[in-house]
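Heads up, one of the protein chains got dropped from this complex, but the rest are sitting where they should.
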Amino acid sequence: MSVTEMFGYIQGFLDADQETREDIRKVVQILEQTAREILTVLQSVHQPSGFKEIPNKCAKARELFCTVRTHIADLKTKFPMEQYYRFHEHWRFVLQRSVFLAAFVVYLESEALVTREEVAKILGIEVVRERGFHLDVEDYLAGVLIMASELSRLAVNSVTAGDYNRPLRISNFINELDSGFRLLNLKNDPLRKRYDGLKYDVKKIEEVVYDLSIRGLAKESESGGGK
Amino acid sequence: MSVTEMFGYIQGFLDADQETREDIRKVVQILEQTAREILTVLQSVHQPSGFKEIPNKCAKARELFCTVRTHIADLKTKFPMEQYYRFHEHWRFVLQRSVFLAAFVVYLESEALVTREEVAKILGIEVVRERGFHLDVEDYLAGVLIMASELSRLAVNSVTAGDYNRPLRISNFINELDSGFRLLNLKNDPLRKRYDGLKYDVKKIEEVVYDLSIRGLAKESESGGGK
Amino acid sequence: MSVTEMFGYIQGFLDADQETREDIRKVVQILEQTAREILTVLQSVHQPSGFKEIPNKCAKARELFCTVRTHIADLKTKFPMEQYYRFHEHWRFVLQRSVFLAAFVVYLESEALVTREEVAKILGIEVVRERGFHLDVEDYLAGVLIMASELSRLAVNSVTAGDYNRPLRISNFINELDSGFRLLNLKNDPLRKRYDGLKYDVKKIEEVVYDLSIRGLAKESESGGGK
Amino acid sequence: MSVTEMFGYIQGFLDADQETREDIRKVVQILEQTAREILTVLQSVHQPSGFKEIPNKCAKARELFCTVRTHIADLKTKFPMEQYYRFHEHWRFVLQRSVFLAAFVVYLESEALVTREEVAKILGIEVVRERGFHLDVEDYLAGVLIMASELSRLAVNSVTAGDYNRPLRISNFINELDSGFRLLNLKNDPLRKRYDGLKYDVKKIEEVVYDLSIRGLAKESESGGGK
Amino acid sequence: MSVTEMFGYIQGFLDADQETREDIRKVVQILEQTAREILTVLQSVHQPSGFKEIPNKCAKARELFCTVRTHIADLKTKFPMEQYYRFHEHWRFVLQRSVFLAAFVVYLESEALVTREEVAKILGIEVVRERGFHLDVEDYLAGVLIMASELSRLAVNSVTAGDYNRPLRISNFINELDSGFRLLNLKNDPLRKRYDGLKYDVKKIEEVVYDLSIRGLAKESESGGGK
Amino acid sequence: MSVTEMFGYIQGFLDADQETREDIRKVVQILEQTAREILTVLQSVHQPSGFKEIPNKCAKARELFCTVRTHIADLKTKFPMEQYYRFHEHWRFVLQRSVFLAAFVVYLESEALVTREEVAKILGIEVVRERGFHLDVEDYLAGVLIMASELSRLAVNSVTAGDYNRPLRISNFINELDSGFRLLNLKNDPLRKRYDGLKYDVKKIEEVVYDLSIRGLAKESESGGGK
Amino acid sequence: TDAAQDESANTCSPVMAAFKVFQQELDVKHDKYERLVKLSRDITIESKRTIFLLHRVTSVPDTTEILKEADTKLDGVRQKIGQIAEELRGEDIYQFHRAYTPGIQEYVEAVSFLHYIRQRSLISLEEINARLVFMRSEKDVAESAGAQVLTFQVTPSDYLLGVADLTGELMRMCISSVGNGDIDTPFQLSQFLRQIHDGFSYIGNTGPYEVSKKLHTLRQSLGKVEDACYTLRVRGSEIPKHMLADVFSSRTALIDPEEGVV
Partner (left out) sequence: TDAAQDESANTCSPVMAAFKVFQQELDVKHDKYERLVKLSRDITIESKRTIFLLHRVTSVPDTTEILKEADTKLDGVRQKIGQIAEELRGEDIYQFHRAYTPGIQEYVEAVSFLHYIRQRSLISLEEINARLVFMRSEKDVAESAGAQVLTFQVTPSDYLLGVADLTGELMRMCISSVGNGDIDTPFQLSQFLRQIHDGFSYIGNTGPYEVSKKLHTLRQSLGKVEDACYTLRVRGSEIPKHMLADVFSSRTALIDPEEGVV
């Protein structure tokens, strides 16, 4: 085989790879669009008026997750499954965002932490790597941490909307999450950095609860509140 | 499952992952050591005295490649094959160096470009992804480009060692390589950057040939030299 | 000695060094795990329910410090003692965290600043460098500053828990600490940076005291307060 | 002059420059030490007990400014005056801190904004560049902004100390300062960034005033004030 | 003076500064234009035909330096002299270029190193800082180093033009310059980096001299020189 | 129009814009491929054997420019012509490469500098902006500078191929080009940077001419040379 | 060939002749570019001044005066934009876009800030562009009869970037309002800012690169405004009563906190 032939042959490989990436990028772009739509739906819970409509908004988000599942199903067809990690970077960002959105919906619905299994189901993917397109632990955790930061914002806005009860429940939830993360032995990676942000969320929420307590606004929740 | 239980469970995953990486790192470290030893052997060809010993040195390098194969065989056992790309970054560097070394040996022996198949054989790995631990096209090309830069050094030192013939042969070889690369549609990635360096190697070698020509030293090679 | 021999000789040094560092890293990792466990125990004091259990939690933390001592004893065997500062960076972080934890326990128990001697005893190390694995002044001070920031959080949560007395005592304590630090001639080093953060803790606690004062809640503590 | 002579002569210049910088650094270090001492004296005004002692503390600070003047006088001897900007960075930081301290003393004494002329006098330097070691406008403004932030802290602590009158006076003062800064057309430089912080000081003080108002404490203090 | 008045007054200062910089930039731009014109005149000495015209070209360059002096005189009016270092960066580049041009003219005329005094005179500036707009040692040296590199080019082109004598004279000159620089204790600054380039100029010129020597052309020119 | 409507409206613009850019990118990629093919054809002139085939190669390149014209014609249809500069960045790189290739062909054919009009004709575009897809002066000049660097390489390889005449002609050509560029008032833009590289090309060619001169090889060209 | 070396001869060579044309062309272009940069800088300064001026509305009882002054200032700015339009007549506007985009963005920021203060709504791109229609001066008209009207079109990107910066000013306004005891404005602002924030997160990374860069600052601004509203709410929840020492005994008598705010 001459050098020219060999390089011609190699070009074939490179073209195929580039095409795959192009295909993946397109689906991912659409996926991001859908994720942004879900976000827009859920962001309305921060509005004073939005608090009563939470169930409504969650239902609407649930519908949009159907579209997410369709797009992810499409994504799976774009590359051989054993090369998941070869192209991981392409969808990592949107996958973490989707986990966040799923976790946020579940929290709003039930005030509970979504499990990895649940997220996987909502997104139409696998938990176990061997079974196919799956959800990496790191990506699951990253999504959960994004939600934590959204919850600290929610705690603030709850008070503004006159709901003095919710921040206490959020505080308990976040504290539990924090304890959970403290069990983990995180490397010095992006996840670790994100986790460092959790401390600020915890503190922020504690200060909200403090503000309510010192004004005697937190008491009433003690009777009615809790899970 | 409580949050604590879930995080305990997750910790299992993270530990396993970290352990795998630790194992890989260790083997890679040994591999790098061996690669450095081969390099030391081959670098002696730049010595004026080293030119006659090229066959000798190549033989010695060939022996050391046995060790490389053993280490890579060991590396393969450290992770499930379908996760090649998950850990790719760990061995990418040493793999490209090994390709370079293999390509250099083959060039010194036969003044020909090593094929991807040959490299794979020398390193004891696969060409086709599906068959197992394989050699990515990009890594193969990167290794070849490292060799190109070593050859421009060799051209210079050949002259110093009084071998006015070799630079012309290297020049032809590098030109052919350059034409080959020009067939490729490289993205704006590290490989592209490396390829941009090839231009300098081409120019450098052309200047060596020029220096020989203007002094009439290149002529004698025309009769004896060439392949 | 030839150049090659010389480099071989140096390589020996480097290998030994790397091995030592590997050993140290392993022990340090376990130490960090234990430190995280102690933190989890102590974190519960921020919970409204946790306030009554402070003595309890302190006792439990004290127990875990036994494990810390064991690990540090192990660490000491990994390198020659007079080379403490050669490897300092490896355990510096966890050592400062441990000082923080010890200082926090002591504060919770007695509302006093732990002395360097006490910390050293709790961690099973020396104060004087000549005696063995010791506690640097800088590391001691860094640990104390981490505690200061934890105390500002505690002041906030005390109010939530209905303890209006504690913030004033914390305020006095922190102010004394601040005066102490102002005596020091800190260079532009990490400690200086950390100390700059103390200002925010002081301010935060002052605001808590302010909130109590303006509501007349600080009064009652004047009579009942103190140790 | 031979080339050698000329270069010997030039070397003299280069050495002198390095020596000058070394000299400046030394004096600046001592100046920083004195500035820290003044700060320690003034810090006590934030203590409940410190309020009565303000005149006392100011007097003590005034004394220490003598030392500042001595050091600055010393600094002036270290370099030719027309090279002020060549070495500006060396003393910029401490100069701004000194302006802050002077402005704070003047405010505590008379509740007025120190003018640039007054600061210059307190520090023993010039206002007009042509006259000698002078105070740049930017450095003056930076010092004033540091004081603003100190005043917001003072407003909070006044309430704790039972002085409900002072926050209103501080509020008026800061508002006037804010209006002043609004007249300036600041570039996007460090000063602008510092100025952005002023809004938060204004806000914090207004919150204190608000807290006092809704409790009718602001009125009461207008007539009687103090405890 | 009210706060408002004071701040209005301060704004004046800030505006003036920006205007000064704008003014300086404009003059510097024109100065660069003139410097480029001088360069074009002097470039022709590298042409075979240009060698006879050296005196001519130098005279023309000397004329253009009048314009340089006019512009620099204009530049001086744009800011108070004692703020030289405040705006130094604005004209540093063009000043070094001008020194180079002056040094080159002087070398071409007399084959001697221009002194700092002479350059200052040619550019219409001062040597002594206290006297006004002056020439920093570093800027003088930088300009001289640019000339050295131009001379290595001139040595090469002299041979092409058949002047075998000039390279030897250049060689002596550059060697003397190199010895001079060796006397200096340069810090690791831009000047040091530039100086490192001098060695290559020395080497290049020596290679030319070597080429002439082995052909006996250097000798021949010693007696007769020129074509 | 509500905020949401407004953002929807803007989103429309953005989507259209992105689509246009996607279309342009595709055509540009094909154009780059063709440009690379022309380059490969022209590269052979650097080979010793290639010198006789210059006319041949030029003809072949001329043919390939037909394809270039077709692709550019296609490119023109992808966006409204009056928005040329909106998308300029997309084709700027390949356009400059194409200018270089056209200029190189013209130089090889006639040893003359291609005019902007000629390039435009070869590429099937306009010179005047108002007429349609046109060639910017800057892009024309950038292409010419790339050629200059290719010519310095050609000068070197001419000598290797035994053509001692060509380097002198190239030297004259490049010198004229250099004078031309010195007329321009380049800002601190990419073109300026590229122009700075011209100095090295000039120098390299001067050294080749020097090498020929000192060996008396330049002489023979004086009689036979010229166009 | 030697003749070509000669400088005097050089000047009449075709290459030199061509380069003289290039010199001309480049200088004309650079000069125009510089003039546009200058105009843009003036626009930026004047718009920034307008914004500074507008921030005074939070601290005065009657805002008419300020708004009038802002109108006048912005009229001046629009005149400058008219000069840009004049410069761009017959040009490909995108060729010089980088020269004047900072000024235009700052103008969008200023004009949308004024609009918000007056109307409490987001000015639309059309509304902005509608005010950038200029009549040519007599002199110009004389030269070339016909088209008397000159328009300037703000691009959607510049509009977006201006609005992104507006959020920073809105945040500052909110903080100042709190500082000045204005209760309504912060709540209105938080609502409005949230809408803009949602708008930007809807656009996400499909917009120009600079927008994505500003998203972080926008999110921070929103956070600050939400915090301010929160503070107002919790502080407003307290009864205006002397000495609250006994607040805990009368806790049940707390009035509906919703009322405390109005």
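Chains here go by letter, A, B, C, D, E, F and G, matching the order in which they are written, and residues are numbered from 1 within each.
Criterion: contacts are C-beta pairs under 8 Å (C-beta built on N, C-alpha and C of every residue); 3 or more make two chains touch, one makes a residue touch a chain.
Note that the structure is a prediction, hence the values are computed from the model and not measured.
K.L.:
If you put the missing chain back, which residues of chain E would it touch?
P.N.:
175, 179, 182, 185, 196, 199-200, 202-203, 205-207, 210-211, 213-217, 220
K.L.:
Spell out the interface residues on chain B facing the chain that's missing from view.
P.N.:
Contact residues on chain B toward the absent chain are 32-33, 36-37, 39-40, 43-44, 46-47, 153, 156-157, 159-160, 162, 164, 208, 211-212, 215-217, 219.
K.L.:
Mind pulling the chain C residues that touch the left-out chain?
P.N.:
Residues of chain C in contact with the hidden chain: 1-4, 6-7, 9-11, 13-15, 18, 82-86, 88, 113, 115-116, 129-130, 137-138, 141, 168-169, 172, 175-177, 179-181, 183-187, 225-226.
Note that in this section only the chains that are shown with their structure count from here on.
K.L.:
Applying the touch definition from the top, give me the chains sitting in contact with each of chain B and chain D.
P.N.:
none
K.L.:
Whose C-alpha centre lies nearest the centre of all protein C-alpha atoms?
P.N.:
Measuring from the global C-alpha mean, the nearest chain centre belongs to G.
K.L.:
In angstrom, rounded to a whole number, how far apart do the mean CA points of chain D and chain E lie?
P.N.:
44
K.L.:
Find the geometric centre of each of chain B and chain G from their Cα atoms only, then give the gap between the two centres in Å, rounded to an integer.
P.N.:
So the centroids are 55 Å from each other.
K.L.:
Which integer distance in Å separates the CA centroid of chain B from that of chain C?
P.N.:
Centre-to-centre distance between chain B and chain C: 49 Å.
K.L.:
Check each residue of chain D and list the ones that touch at least two other chains.
P.N.:
Touching at least two other chains: 179, 185, 211, 215, 217.
K.L.:
Two or more other chains in contact with one residue: find those residues in chain G.
P.N.:
Residues 5, 7, 198, 202, 206, 238, 243-244, 247 of chain G touch two or more partner chains.
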